[in-house]
Structures are given as C-alpha cells and as structure tokens.
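For this depiction, one protein chain was excluded, whereas all remaining protein chains were kept in their positions.
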Amino acid sequence: MSPYRETKQGMTRIVKTIAKFVMPPVVLFGIYMMLHGHLTPGGGFPGGVIIASAFVLLVLSFGREVTFQKLRVSTASILESVGALIFLSLAVLGMVIGGWFFINFLPKGYPLKIISAGFIPFANIGIGLKVTGGIFAVFLTLVMFRIVAKR
Amino acid sequence: MLFFLSFVVFLIGLYCVVIRKNLLKMVMGIVIMEYAVNFFLILLGYRMGGVAPIVTEEAKVAKFVDPLPQAMVLTAIVISIATLAFIVAICIRIYQRYHTFDVTEIRRLKG
Partner (left out) sequence: MWEIYALAFLMIVGSLVAVHTRYLLSAVISLAVVGLALCVAFLYLQAPDCAITQIVVEVIALIILIRATGVERDLLEIRGKKEVFAITATFIFIIVFAAFAFAALTYLPKFGYPVMKVAQEYVKKGLEQTGSANLVTAVLLDFRAYDTLGEATVLFTAIMGAIVVLREVGRKEK
C-alpha cells in the first residue's frame, strides 16, 4: 500500500481520493488559460494562480509532512526565478534585436490563431510561472511555521 | 450615484481600520478598501451598450468597453494578494512575540 494512505493526518479518505483525481484537470485548465491569453479572457495572471491553487489543494488534503517530501520550497523558488528571467530576457532581447526596450520582435501572424501576436504567448508563460512559484512559496512558508503559543 | 456607493464601501473599510482593536480586523478592513478601489476603477471604464474588449469574427467594429482600467485592475488584484501574505506574516510574528492580537496591549508592552 502506498505510504500516504496510512498516515493519520490530512483529511478523510474521501477527500484524498477526490483531490487525487481533480488535481490534473485543474493544472490542465491553468495551462490552457496561460497559453490562450491572447485569444480568450485570461492570460498569465489567472493561469498562474489556478496552478498554484491546485498545489495548495494537495497540501491541504494530504497534510503537511507527506506533501513536503515531494514539493519543497526550493522547487517553488526555482519556478519563480525562472519565470522572472524568461520575462526579463524577452525584454532585453527586444533591445538587442529591434530598436528599443520591449519591442515586439516576433512576427505577428494571422489573428485568432494560437501562434500569433509576437512574443505575447512567451511573456504569458513567463508571468504564469512567476505567479505560480510565488504564491505557492508564500503559502508553504505560512503553513510550515509552527507557533507554540504559551501564556 | 454608483461611484458614491463604491466610495461608501471604501469608507466602511476605513472605519474598520480606525476603530477596531484586533489586529486581524484591521487587516480585513484593508482588504475591504482594496475591493472598493477595484470596483471604482472598473466603473470608470464602462460604456453604455458596450461589449467585452475581445475582437471576434463578427465583432470587429463594435462598441468596446474601455480596456485600460481593466489592465490596471488585473495587476492590482494580483499585487493585493502578495501584500496580504506579507501583512499576515508580520501578524503571525507579532503574535509569537507578544501572545496577543490586541493593539492596546502591544502598545503597552515595550521590548
């Protein structure tokens, strides 16, 4: 049997089963919203928060100790930094290739197709990774802090 | 009149920050003020009979709602959660240090 079924912490068995099945479609929906930011409402910001909330669901339903073996704070920090570096490098590449800072240097394409609008899909991916890493890191820090309150 | 209603929500949040003695109630007042300001900004950009600013096949020349306040409010909403996490982290440290959330008692105990 898997080790996480026998631990006494976290929520009941029903919640653990449903959370295990619901989490991949939520991550898929977040990735869809990040990639289609230039066609439908959404973009990098809500997509990143949706993926972070899927990870938060895992931490809430399986308990603290079990989830920290798989997802650590360092993973979230690396995600956040990679997202910020992607966004910044797109800006500096615009200055190198085109004329000035943040110019849209990729071709524009046909409207309403997914490969269009210059570098906007890549910028959305960078922003989404940054928001995911940030919100998950701050949630892990708030959860890990143990307060012993004595009077 | 709708602008004044959103301003009333802002005033209720301000009242909550000024009057209450519990630190967490003050944090909730700040959250209420942030909601009111976002509401006011989107109200400024509404156009009578306008549609959402997304260009589709049949709506190429339609009356679009102002997209500029919506972009600003989008970033404001995401920034507000980062500052909320920061404020709550400071509140948890204050609770660990003084073992109470009461502002009058924290002011009396020094060091």
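To keep things simple, chains are lettered A and B as they appear, and every chain counts its residues starting from 1.
In this section, a contact is a pair of C-beta atoms (placed from the backbone, for glycine too) under 8 Å apart; a residue touches a chain by one contact, two chains touch by 3 or more.
Because the structure is predicted, anything quoted here is derived from the model rather than measured.
In terms of the touch definition stated at the top, the absent chain reaches A, B within the entire complex. For subunit B, the residues touching the absent chain in the complete assembly are 1-9, 11-16, 18-22, 24-25, 27-29, 31-32, 35-36, 38-39, 42-48, 50-56, 60, 64-68, 70-75, 77-86, 88-93, 95-96, 101-102, 104. Although one chain is not drawn, its touching partners on subunit A can still be listed: residues 33, 37-43, 45-46, 49-50, 52-53, 56, 60, 80, 84, 87-88, 91, 101-102, 104, 108-109, 111-112, 116-118, 120, 123-124, 127, 130-131, 134-135, 137-139, 141-150.
The criterion applied here is as follows: only the chains that are shown with their structure count from here on.
Here the CA centre of subunit A is 23 Å from the CA centre of subunit B.
Residues 52, 54-57, 74-75, 77-78, 81-82, 85, 88-89, 92, 95-96, 99 of subunit B are the ones that touch subunit A when the two sit in their complex.
Against subunit B, in their complex, subunit A makes its touches with residues 40-41, 43, 45, 49, 111-112, 131, 134-135, 138-139, 141-142, 145, 147, 149-151.
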